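Please read through the structure below; I'll follow up with questions.
Only one protein chain is missing; all other protein chains are in place.
Should a chain be cited, it is by its letter among A and B, assigned in written order, with residues numbered from 1 in that chain.
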Amino acid sequence: MTDRSQPVTANEPDVLRVEGVTVALGGRTILEDVAFAIAPGSFTGLIGSNGAGKTTLLRVILGLQRPGRGRVVVAGDAGNRRNRSIGYVPQKVLLDPDMPMRARDLIGLGLDGHRFGIPMPSKTRTSLVDEMLAAVDAERFANARVGILSGGEQQRVLIAHALISRPRLLLLDEPLANLDLRSGQEIIGLLHRIATEHHIAVLLSAHEMNPLLPVMDRVVYLAGGRAAAGTTDEVIRTEVLSGLYGHPVEVLHIHDRVLVIAGPGYPDAARLAAEGAGIELG
Amino acid sequence: MHFIVEPGFFSSQPVHVALTIGGVVAVVSAAVGIFTVIRGQSFAGHTLTDVSTAGGSAAFLLGMNPLLGFIGLSLVGSGTMDLIGVQRVRGRDLATGIVLGASIGLAALFLYLDTTTRATTGATQQILFGSIFTLDPGEVPIVVAFSVISLVALAVIYRPLLLATMSPDIAAARGVRLRPVGLAFMLALAVSVGLSSLAIGSILSTALLIGPAAAALRLTKRIGAALITAVAIGVAATWVGVLLAYDSYYWGSSHNGYPVSFFIVALTFLIYLASGLPARRAATSAPAKRH
Partner (left out) sequence: MFSGFMTNTWVVATVVAALAGVVGFFVVLRGSAFPAHAIPNGAFAGAAAANLLGLNALLGLGVFAVFAALGIGTLGRRGRHDVVTALALVLMLALGALFLSRSTEYEPAIYALLFGEVLGVSTTELLPVAFLAVVCIAAIVFMYRPLTLSSVVPEIAEARGVRSHRMEIAFLVVLAVATAMTVPVVGALLIFSLMIGPPAAARSFTDRPPVAIILSMAIALATVWAAIASSYASNWPIGFFVGTMSAFAYGIGRAWAAWRRSRRPATRL
């Protein structure tokens, strides 16, 4: 994979372009005119509280949800449902501990799991799986059942599963949601390394932006179905977020953390507060 | 009148017994069925019917009242399933399936012995597919007694059961002891399955348990309303089924009636399919719900 490592060049085409995507489900507008682009090898955080439309947006990018308006261009290819240049790690994967499947078997499925026929054991295949195990620091539990691994370990296996097909974009839906702080930090470090060393763009959704601040190149902030995109300095500003929420909010920098605080009378303040976002940490 | 009801329907004693037992059983099955469906325990419910098949055939072999066999063994079966962990979602289908397979094996043996050692015919048919017209009027009080036990048990655990079904975590936090409540429900389920085995046959009793409840849950939004609707559907399907089976004796010239159970099961299935229609109409007028 190292042969693809090359410096990010300004004129390299975007690996993902989301253009004016609007999605309405059940008469409710989930996403409204969302637009942003992702450069190869960059690290982007998709930030928003629960119900902001993060998962819907990811489903649109994956081609699982057709947008009402707008389009998604993946690696220069629009309209192709289910693009192979995307690796995907869904939220909350339940793996049965009784299932006879080792971590390396699951990673192997990432290579050709969508193809018909049985997998033929080969040296190339084995060495590719070993390479992926090494890339996510999972050699230690390569031969353990996936179902009995811890949340952070399973997350690594799933990332390797997504990486082995050599995607140009890695999508992760709330990968930090069920992890303790340390495992979360490790996963973020791993993803950052993948983005820079392997030149694979990472788009990661989260409701908390602080853990991502050190590694994020760009941020896509979702609120009320609308999005603001840019570098953190461009987006995480009082006037930008106030416009997005349609209500005055204040962005505070305390030490190296960012807090987003809703002004008085925000209609959804109760909901924001429940997510740790009304006194919004995200 | 004779186009709908053939002569002698209302004056026949077997019909009276069939309508009484069928009606009572339908009420219990529908009430228990509501919880079976919302708890996602259709498979467990169905497994108990196969366990009760083994019970019924064993009772037949020993010359006992089949109802005691049906209920007795399904009580044992529900205890076993609780023991090997059907309350947990993970591995639940597998554990249930194993109990199911073993009990069918036992049923196979008992039915074989029934037909070979006791020179009676009809055991297989009677146990598996029921014979509501040949029930002894003396069964009525026993059926009513077991029905009352099952309904009372359900009423006692109603609220904790509902809470445990909606959210096991919240229920546990509020001091509901999940396992005893789950077990109590399984026992009520076992009694209800035993009763309906008597009415429409052990391997068909799932129809009365699941069908009316599932249809009612698609038609109403509140549990109370669903209970009443399910009971109404269950009783209606049973009574109309009995009527049709009685009438079928006069269809054609062979005087070979159709099985009651077939009509009850078919009616239940049709009602379930029909219950999906209003929902589908609503779905086409409003876009699909969010994933």
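In this section, contacts are C-beta pairs under 8 Å (C-beta built on N, C-alpha and C of every residue); 3 or more make two chains touch, one makes a residue touch a chain.
Everything numeric in this text was worked out from a predicted model, so none of it was measured.
Engineer: Quick one: which of B:22, B:55, B:234 or B:259 touches the chain that's been left out?
Structural biologist: That would be B:259, which touches the missing chain.
Engineer: Which is it among B:20, B:42 or B:65 that touches the chain not included here?
Structural biologist: Reading the full complex, the residue touching the unseen chain is B:42.
Engineer: Which one touches the absent chain: B:101, B:137, B:180 or B:278?
Structural biologist: B:101
Engineer: Specify the residue from the set B:18, B:132 or B:204 that touches the hidden chain.
Structural biologist: B:204
Engineer: Across the whole complex, list the residues on chain B that are touched by the chain not included here.
Structural biologist: 37, 40, 42-43, 45-46, 50, 93-94, 96-109, 111-112, 115, 121-122, 124-125, 128-129, 201, 203-204, 206-207, 210-211, 214, 218, 256, 258-259, 261-262, 265-266, 268-269, 272, 276, 280
Engineer: Residue by residue, what part of chain A touches the chain that was omitted?
Structural biologist: Interface residues of chain A facing the absent chain: 62, 64, 81-82, 84, 86, 88-90, 93, 95, 98-102, 105-106, 109, 112-119, 141, 143-145, 148-150, 153, 158, 161-162.
By our rule, only the chains that are shown with their structure count from here on.
Engineer: How many angstrom between the C-alpha centroids of chain B and chain A?
Structural biologist: Between these chains, centre-to-centre, one finds 48 Å.
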